[in-house]
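A quick write-up on the structure given underneath.
Shown here: the complex without one of its protein chains, the others still in place.
So, subunit A:
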Amino acid sequence: MNIQNLEKSTWFYLCITLLLFILPMVITERSLQFIIIQIFIFGIFAMSYDLLLGYTGIISFGHVIFFGLGAYTTGIALDRLGATIGSLVIGAFIGVLLAAFVSLLVGMLTLRLKSHFYAMLTLALSGLFLVAAEKWRPMTGGNDGFTFRLPDIIREPNHLYILCLIFFVLIFFGLRRLTNSPFGKVLMAIRENENRTTSLGYKVVYYKVIASIVSGVVASLAGVLYALSLRFVNTGVFATDLTIDVLLMTIIGGVGTLIGPIIGAGLVELAHHWLSSLADVHWIFERWIILYGTLYILVVIFFPLGIIGTIRSKLAGRNK
């Protein structure tokens, strides 16, 4: 079995899933577990972004809106209604509903037009949500944010790890099925040639709006898990930096590949962690963001289609 077939094999992913489930028994260090949890969360977030950018060809500069909604509704529900599973479910459910509604609204308003209108409206809306979160202090705690307690059952880090992993795996397999479904193939056709897709009789705008809703809902679930992992929410969850991060994760890993954004999320999270911790070694590493930028440039030069995209392309060339 060659690497390309391996990539298509469900058994391969199930084996990796199994390994990830037993990982907490091997890696017991809390900080390392926390990084892996963050990789799961940003992996989910990046996959949701990839559904838009990589599969449908829609650029969003405000994908963080949905992430932030999930984080805030979860935080507020757990803070106000008490640290119970019921509050968590209510918070997450409201976050998902709001994300679906906002993505439907933005999609209906802009997806009939050229793709940059979607990018611009999402950028403007993310700014609006950021300001709203800053100003609505009684509810959000403003810039300072607020901390909250987790339900007992997920207070144990291993349990939170398992929860995040379950969501990560379900969302991965769900999106994998979606992108390999008749619907997913139409999304790819839209990315490739929107006018041609229309002339084949597809109502392109419906597909784009549905993709936008699915993507928004998945991003909000990433936000829910993010709030749980930090036990804290502040306006940072609406910051444009996060959208840039998720854009880079997707591009570095390889757009239109699903696995790519996960690899991208892993690399970016590890780079964040290790480069910033190098400050203890030498003062030059206090400016780690410069090294981070250099890393991006190198990846773009040597992996123009992203890591997975470039590897796939090279393998396809070799097999010809």
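A few points about this structure:
By our rule, a contact is a pair of C-beta atoms (placed from the backbone, for glycine too) under 8 Å apart; a residue touches a chain by one contact, two chains touch by 3 or more; residues count from 1.
Operating definition for what follows: contacts and distances are computed from a predicted model.
Between the names "Amino acid ABC transporter ATP-binding protein", "ATP synthase gamma chain", "Outer membrane protein beta-barrel domain-containing protein" or "SPW repeat protein", the one given in UniProt for the chain missing from this structure view is "Amino acid ABC transporter ATP-binding protein". Contact with the omitted chain, checked across A:135, A:196 or A:287, is made by A:196. Interface note for the absent chain: among A:37, A:99 or A:210, the touching residue is A:210.
The chain that is not drawn here is touched, among residues A:80, A:177, A:287 or A:314, by A:177. One chain of the complex is left out; on subunit A, the residues touching it are 177-178, 180-186, 188-189, 192-193, 195-204, 206, 210.
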